[in-house]
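My questions all concern the structure below.
What you see is the complex with one protein chain gone and the rest in place.
Going in written order, the chains are labelled A and B, and every chain counts its residues from 1.
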C-alpha cells in the first residue's frame, strides 16, 4: 500500500479528488456506521490471522514450521511460539475489550485492576491454558478424518490438506475465546476459516469429539448447534435456524438443531430448528430437508425422488443444450 | 519468484529443459490462445486486488487501515487513498482499453484526444465520482445484514467478518466499471470476491438497496439478473439461466430472473430463466427449483418432501455406513 508516496495529481484530476475528499469527509459523522474515525482500539484481521498461524504451529509441531523442529530445539521452539501467541492474542483481546467498552487510550493506560488490560491478561492466560486439551481433541478429529475416508493415505495427508481439519481446528480455538466472551475475535477467526475452506461454523457451536467434515464446501453450522461425538458431515450440509420471525428478536435463543452421537449426514442435507434433535446413530441421506426430530437409529432418505427419464430427440440442432448462469 | 537467479542445470537436466524450451517456444504462434507474448497492455490481477483494498479503506475508513485514522488526519488520509485509487484504476483501465483495442505502446503514447489515455482518464473520473453514492448504498447493506441476522452482535462485526458484505461491496464497485464498459477489470474484481467468499455475482447484475446474503457459499447470480430492494438470499442460491440453446448465441439477452422487492430466498433454491419474475414479498423456501414466475405475496415450498424413515438393523457390522467421496 503506497498511498502516502503518491503525488497528488494536478489539474482536473486534482480538482475531482478535492471535491470527493470534501464529500466523503462531510459524511464522516458519528452516526455513520461505516467509519471508525478516532477509534482508539480495534482488532486487526491480519493480526488475528497471524495468531491462527502460530497456533497451528504449536498444535501441529513440525508440519507448518519454517525451520526443522528437532528434539534438541523443540522446547525452545514451542516456548517461542507460545510467547508469540501470548503477545498476539493479548494484544487482540485487549483491542476487542477496549473496543467493546469504548474506552480512550488514556483511560486504558490509567485504569485500575478491573480495567481492560487486567482483564485481557486474565483472558489470554485462560485461553492459553486450553491449548493442551485442544491438541488432545484435534488428535481425535484427525483420526476420525483418516478412518472415515478411503481416499486418505495417512493422517499426515489429512493435517496437510484437509479443509475439514483446518476448519475444526480454527472453530475449536475460536470457541474457547467465545466462551470467554471475547468480542469480535472469535467470529473473525471462523470467517478466516470460512474464506479458506468454504466451511462456516459459528464459534458458538458446541461440538463433540472425533468430528469429521469431508470436502466441506458450503457447510453451515449455526451458533446454537450442539453436535455429539463421532459425527460425520459432508459438503453442503446446513444445520440452521427455522424460518419464524425476524432477526434480532431471536438473539440468544436456541435456534439450531441438536445432533446426537454417531450421526452421519450426507451432502446438501438441510436440518433446521432449535427443537430438532437427530437421534443417536441416525443416517441422514443427501438432499434431505428436515425440520423435525428423528428417533435414534433411523435412516432418513428422500423417498425415491421421482426422476423423469426422457430420450432426447436425435436431430436436435445444438449438441449440448446449456443452462448458463 | 526467483526464476532469474537460479542457475541452469547442466547435464541431462539441462538437455531436458533445452528440449522443452524448443517445444514450448515452437507452439507460441499467434493462433495460440494461451499466450500473450508481445502484448503491450494487459490488466494485472494483483493490481486490481490492490485497487479493491484501497477502495475498502476509503469506503470503511478506520476499519482496515494500517494507521489509526483520527479527525486530524482523516482529510489527508482520504485524499491519499483517493489519489492511490485514481493511480491504480487509471492504470488498469488504460491497460484494459489498450488491450481491447489491441494498440501498441507507440500508438498509445502518440494518439490524439480520442485515444486510450484520454478515455481512461475520463472513465477513471466517472468511476471515482460514484464512490460517495456507493458508500451510501453500502450503509443500507450493512444495516440489512445486522437487522436480518440474530447472530450478529453489531454492524462492526458485519463489516469485519461477513462475506456477504465483502461480496456486495466488490460487486457494486465492479458494476460501476461494467456500466462504463471497462473491459476485463469488472469480472476480475467479482472473481476475486468469488475466490474469497464463495459468492459469485456477475458485475452485470442490477441489485437494489439493502441487499443481504447470509453465509453465501455457493451463491451464483447471473449477468442479467435484476434484484429489487430489501432482498435476502442464503447460501447455495442460484439465480441462473434456463437450459435452451448453446453458449455464445445467448450473449446480451436477458437470461436470468427478476426478483422484486422484499423477497427472501432460502438455502440452495434455484431460480432460472430471463422471463421468471418472483413477485414482491415472496418467500422461496430451501431447495426449491423454479423456472416460472410467482405472483407477489406467495410462499413457495417443496410440498412435504417424501422422507422415508427406516430403522437400522441393530446388528450391522459397521457402525457408521459411509458415503465417501
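Observations
Note that a residue touches a chain if its C-beta (ideal position, glycine included) is under 8 Å from a C-beta of that chain, and two chains touch if they have at least 3 such contacts.
All values reported here derive from a predicted model rather than from experimental measurement.
Checked against the full complex, the one of A:43, A:96 or A:163 touching the unshown chain is A:163. Screening B:148, B:257 or B:273 against the full complex identifies B:148 as the residue touching the chain left out. What chain A contributes to its contact with the hidden chain is residues 50, 53-54, 58-64, 66, 68-71, 74-75, 78-84, 86-87, 121, 125, 128-129, 131-132, 135-136, 138-139, 142-143, 146-153, 155-157, 159-163, 196-198, 215, 217-218, 220, 222, 235-236, 238-247, 250, 255-256, 266-268, 272, 283, 285-287, 302, 305-312, 314, 319-325.
Although one chain is not displayed, its contacts with chain B can still be listed: residues 1-4, 6-9, 12-13, 16-18, 20-21, 23-25, 27-28, 32-40, 42-43, 45, 99, 148-151, 183-184, 187-188, 191, 194-195, 198, 200, 202, 204, 214-215, 217-218, 220, 222-223, 230, 232, 234-236, 238, 240-241, 243, 246-253, 255, 262, 264, 266-268, 270, 272, 281, 283, 286-290, 294, 297-304, 317-325.
The rule is simple: only the chains that are shown with their structure count from here on.
Rounded to a multiple of 5, the Cα-based rotation taking chain A onto chain B is 120 degrees.
For the pair chain A and chain B, the distance between mean C-alpha positions equals 22 Å.
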